[in-house]
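Apart from one protein chain that is not included, each protein chain of the complex appears where it belongs.
Our next item is chain A:
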Amino acid sequence: MGLARSNFTYCRMLEFLMLYRTKTLREMEENLLNTNNVRGLHHVKMVALPTSLRRGLVMLLVAMSVIVMFFYWNQTPMKPMSQSQINLVMDKIVKISPPEKTWTYRCIANRCVREHFTNDNAFNHQKRIPFLTCTMTCGATPNIWPNPTVKLVGSSKSLTFQSHNIRLKISTKFYDVERLLEDAFNIFLADLKAMESGSALDVEVQKKNGDPNSNSDKNSEQEIEQITHRNRDCDIQNVDVNVAVSRSDVTFVHLDMDESYNLTIKHGGSSARVQINANSFFGARHALASLQQMIWWDDEDELLHILSTAHIVDKPKFRYRGLMLDTSRHYFSIDSIKRTLVGMAHSKLNRFHWHITDSQSFPFQSKYYPELAKYGAYSSHEIYTPEDVKEIADFARVRGIQVIPEIDAPAHAGNGWDWGPKKGLGELSLCINQQPWNYYCGEPPCGQLNPKNNNTFLILQTLYAELLELIGPTDYFHLGGDEVNLECWAQHFNDTDLRLLWCDFMLQAFDRLKKANKNVIPRNVAVWSSGLTSTSCLSKNNFAVQIWGGSTWQENYDLLLGGFNVVFSHVDAWYLDCGFGSWRSSASEGACAPYKTWQKMYNHRPWEHLHVESTRSKQILGGEACMWTEQVDENTLDTRLWPRVGALAERLWTDPPDFHDIELVPKEVFNRMAIYRNRLIELGLKAEPIFPKYCAQNPDECI
């Protein structure tokens, strides 16, 4: 037995040496343990090698196998410690939206009223109406978030169906659009199936707890029977979804694309027909998001419901509807970023501004300058490879979202840029981690790129080129450019006007971006608003400004009058990190308290409050909520974002009348928001509640 084992080990070893050089011993061992055949032998014979080399390899083999065996017998992975004691209460799982069997709901004057569902009701053959079924059909219009802008009518009746009865028909002459549509539709379908199976958990649990005698065959038989039985009970046997995209073949988000769509639901006999007409893939995708919100799970029927008729004509008010995430103050896993994109897609946001690096860490692993991440990432696990970025960009695109990466510069760049001297490239960044930090930067740790080192610009250009290639064509790119601290540079340069250095830096970066983008200037090259954007350094013809100062500051007027395209991210309304106090030990107050409630975000309407002339309104591209992550990591990302980002989404898509910036929203918005929030939870996001559950069950009572 022992001998056989070592023979086998030798054979496998050669493979390892050639194929798995970079793998750790641990991984190799796992491979060893997972292999049940001796395929390796075959492989060895196939390789023809000179005798000397072969001898050398045999030596290596012997040595390696000794090492591997040595390590193998001397270590035991220690994960599974006695967990059994702890899992005592796993039998009680509360589901996302547990059926509320004690309540039934009645639509009275456009409002769902909770009533106790008693045995008497059941005795009188009254059917329990779950909250969702009541609220989706009660009231003037369907509950869609963000609210459609042109036309919205819906029936007060719904029809039951099952997701496997949905058929898609696409009519478009554009191959790429068709492919994207198929992907988008599959996502839509998967979400519906999740609604069905999420609730099927109930059945599973009951089965497990209930009848110990039933075997699995019997169960699956029952299941099939159940499905067909339910099928018979369905109002409709076919849901035909026809999607027509006529005009545009565009598959990348850009500012002038047409996101409008027209959606109708009709039914006749045992089928329903959904017709979606859009001018671009993006409009059609938004239509699917709306359609999804007219479908819900009824936990009494245990079937999906769809509104029996509906008509929506919809288009967004603003073209740029963004969310920014900072992945430098804390690292966020690919999964958590994807989750965020799912929430964005459901809310029809279309730009994911990825503040990928800052002075704290540099998690992007450049193909050409791996040193940046090697020296700048928090750990070798907390990085984004080019493949990761591509994966995220693709994940986003099919959800109607453009990824906009930002390598902030020249300020906010320290850790990750410290290896220049070692590699003979000179100081790429200055003041890295310098103390006392408050002399040289806005928050610790310091770091500001060296404006007089050509290598710095060379690296930037390479990074731009890499990122542009990964995220696909874009008409909007972000160069950062905020919070430059001139004192930092003053230590190194005796230029009389350091502000000129900053200006030159941005112009140089702009030039490098152009080179990186095959000599094409992206239509909007964004910078953060700053002291520099208040000077004449940057031209309105080349730059757009993301305004993050106060909503009443003079810069708002100046930049608009100066002809700049702007994206609003006012710190006093759309900053999601505010209100958690200071994270630094010496400060007692946070920078931008208080916390911005969803109502505050919802009612912020800078284009109205600034009294922007109509001739200037075209310059307002839209808005963006900012998630800076000094006090947020993966554990709390969802709750910080959702459902507040949804409030911004409706502001930018629908732009309903406001209530003069006070924290008051109409009851209708409250109730629709509560339903939207449940949808987010259904999609796997840990969205925060907006009021006690009682208030969700009893619309209007708490407002």
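By definition in this document, contacts are C-beta pairs under 8 Å (C-beta built on N, C-alpha and C of every residue); 3 or more make two chains touch, one makes a residue touch a chain; residues count from 1.
Convention: contacts and distances are computed from a predicted model.
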As a check of understanding, state which of "Defective in cullin neddylation protein", "Translation initiation factor eIF2B subunit epsilon", "Beta-hexosaminidase" or "PRP39-like protein" is the UniProt name of the chain not shown. "Beta-hexosaminidase"
Which is it among A:N519, A:S586 or A:S614 that touches the chain not included here? A:S586
The listed residue (A:T141, A:N242, A:T309 or A:N433) that touches the chain absent from the view is A:N433
Write the list of chain A residues that the hidden chain touches. 24-26, 59-60, 62-64, 66-67, 74-79, 81-83, 85-86, 88-90, 92-95, 98-103, 116, 329-331, 360-361, 378, 415, 433, 435, 437, 443-445, 579-586, 588, 593-595, 597, 629-633, 635-636, 638-639, 681, 686-695, 697-698, 701-702
